[in-house]
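Let's look at subunit A:
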Amino acid sequence: MEATSPSVEYSLEMLKAEAMVTGPVAASDYLIVLPVLVCFIFGAGLLMMRKRVSQQAYFAIPGLVLLFAIDVAVLLKVAAEGPWTMMMGGWKPPFGIAFTVDMMGALFLAVSGFVALACGIYAVASISSTERRYGFFPFMFLMMGGVSGAFLTGDVFNLYVWFEVLLIGSFGLLILGSRHDQLDGATKYCFLNLVGTTLFLIATGYLYGVFGTLNMADIAIKAAAMENDSAVYIIGVLYLASLSLKAAAFPLNFWLPASYHTPRFVVSALFAGLLTKVGVYALIRLLLMLFPAEHAGLAPVIAWIAGLTMMVGALGALAQTDIRRLLNYMVIAGIGTIMAGLALPQIAEVMVAQAGPAGELAAAASTAAGAMQTGLSGSIYYALHSIVVMTALYLTAGVAASLTGSSSLAQMGGLWRSTPLLAALMLVFLFAVSGLPPFSGFWPKVALVRATIIADMPWLAAAILVSGFLMTVASARVFALAFWRPVPEAVEVAGAEGAAVPAPHPAAPAPGLYGPWSLVPLLGLVVFVFAAGLSPEWLARLTDVAAAGVIDPSAYLSSVFGDAP
Partner candidate 1 sequence: MTLHDFAVSFFALALTGGLILLCIAFLLTVVRILLGPTLPDRVLGLDVLTNVAIGFIAVIALDSGYTLYVDVAIGLCLVGFLATVAFARFILSRGKTESAIREARVGVDAEAGLEGGPRP
Partner candidate 2 sequence: MTGIEATNGYIALALPFLAAALAPLLTRVLGQHAAWPLALAPAAAFFILFGAVPGVSAGDVFLFGFDWIPSFDIRFSFRLDGLSTVFGLLITGIGTLIVLYSGGYLAGHKDQGRFFSFIFLFMGAMLGLVLADDLMTLFVYWELTSITSFLLIGFDHHREAARRGAIQALVITGGGGLALLAGLIIIRELTGLASMTEVLAAGDALRDSALYAPILILVLCGAFTKSAQMPFHVWLPNAMEAPTPVSAYLHSATMVKAGIYLLLRFHPALGDTALWTTILPAFGAVTLVVGALLALRATDIKITLAYTTVASLGLLVMLIGVGTETAIIAAVLYLIAHSLFKGGLFMVAGSVDHGAHTREIDRLGGLGRAMPITFAAAMLCALSMGGVTPFVGFLAKEEIYHALEYADPYYIALMIAAIVGNALMFAAAFIVALKPFVGRMPETIDHPHEGTSTIWLGPLVLGIAGLVGAMFYTTYHQLFSGPMASAAVGAPVEIGIGWVPHLNLAFALSMATVALGVVIYLLSARLRSGIAGFLAAVGWGPDKGFDQAMRGLIRGAVRITRLLQPGQLDQYMAVTIAVIIAALFGPLIYTGGWPAIPEFPRLHFYEWAVFALLLAGILPVVLATNRLTAILSLGIQGFAVALIFMLLGAPDLSFTQFMVETLSVVILALAMTRLKLSVADHRPLRDKIRAGVLAIAAGSGFGLFLLSIAQRPFDRTLSDFFERYSYAIAHGRNIVNVILVDFRGIDTMGEIGVVMVTGLAVLALIRIRVGPKGARYPDPLEETP
């Protein structure tokens, strides 16, 4: 250890003025790192007290409440003041790592905090003491740290790091319990996701090789100056591939149906809500915001991905016997719907190209921009909705499975009679996930259909509607079979072929989950579903701002570089 001291105070100050962000930082600016810090501190703290299993919840739940409160505070601050940036370590951009939060990030952040809280409360009753001892809450906090970091960071490599944090956290949650099907599912999940994340890192490596920088705002500026560069295009495609995998978009969606039904319900719920959406978030952030020109070229590809993903998800949902596996596919269908909104910006180019001379050009461009914005806003809205609803569905299904001792549609039943409240909640969530009004999934779907029609992609609009239709069918079947139908006595086997009757799913939580620990979070989630369905304006306005911030990132950029970059 070498003792060093600055020889001349004054020159050090000068250097600091050159290299560092000067001026004091308001305590409220710290909000931007607090989500990550709270997760890490609580995660580490809970790990240090992991022996005291029974007391963990008393720390974990307040921690999650705090996290959610901070997330909401971030959202409010962004709504009031616009995007803001904190430079980690005080180094000037683009040299240090920037944490930049804009409306899109803040929205995702707040909703993720919301579902995490719901899952945390739910977990109190559904997670055994062994699983708590082996780190349920720390895993969850670290995963949430990764999720929050991903939503907040303004640095591509740092985004990779947060991806890894959330991924390893999810690994931990996934294997907790070590049942055999869990191990199998985890194997597939882990290897495939590892490949996906590695691809992200590869793309980032290339990106660094091209731009020499990792700061998103810096990249956005540099990329705008070098349009039609083949390397940038390839990097964009690589990001698309890797994030499609993260988002479980077709044809890289295998890992999700192979694994999401194997851990505890509450874990599935958390995953279903958050993990894929982080991929979508990153896709929007990287492809749409940083490489708009490249994205425009890729939009047709994304449209195909979106359409096929929706179909695969909806058909997959119809094909399942087990309610959890059915929900797996609903997650995928939701991702497809979200991606539909990312397939739009191409028309800016197309329409400008097709539009006639001068006068029409501006009008066409503004229509196109309108479609982009509507579509993207719809996508973000839908993503938020999907986070909440998918979480809610898994949680509700968890209670249902614990009451009936099975998660197989062939064996569940009688819940509408025995637990009408639960059944009603399930019904609301099922209709919401199918995109029926007046629930949260409807408005973004309308926005997406509108945008695709403006963009002259009727087949994509049709895909959205048809997948919604298939989801409605699947939902109605779930409800009729698992909730309306009386408990099958000697499980009547449906169909001439004679469906196999699987044994009760061992992951089904013990009976007795139906109580305040499960209903309180469900009621909280249903409030969102109604609020975003009946009175969607508050959210629509926010997602509109979020979409506008992606399409025209000048506010984002100036929050990083100051007004004159």
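What we mean here is this: contacts are C-beta pairs under 8 Å (C-beta built on N, C-alpha and C of every residue); 3 or more make two chains touch, one makes a residue touch a chain; residues count from 1.
A quick word on the picks: all candidates are chains of the complex that A comes from, given by their letters.
Remember, predicted model here, so these are calculated numbers, not experimental data.
Pick the one that touches subunit A in this complex: which of 1 or 2 is it?
My answer, from the options 1 or 2, is 2.
Which bits of subunit A are touching candidate 2 when the two form their complex?
2, 4, 12, 15-16, 19-20, 40, 43-44, 47, 51, 88-89, 91, 94-97, 99, 130-131, 133-135, 138-139, 142, 145-146, 149, 153, 157-158, 161-162, 164-165, 168-169, 171-172, 175-180, 187-188, 191-192, 195-196, 199, 202, 206, 209-214, 230-231, 233-234, 236-238, 240-241, 245, 250-252, 254-255, 257-258, 312, 315-316, 318-320, 329, 374, 377, 416-417, 420, 431, 436-438, 442-443, 446-447, 449-450, 453-454, 461-462, 465-466, 468-470, 472-473, 476-477, 480, 484-486, 495, 536-537, 540-541, 543-544
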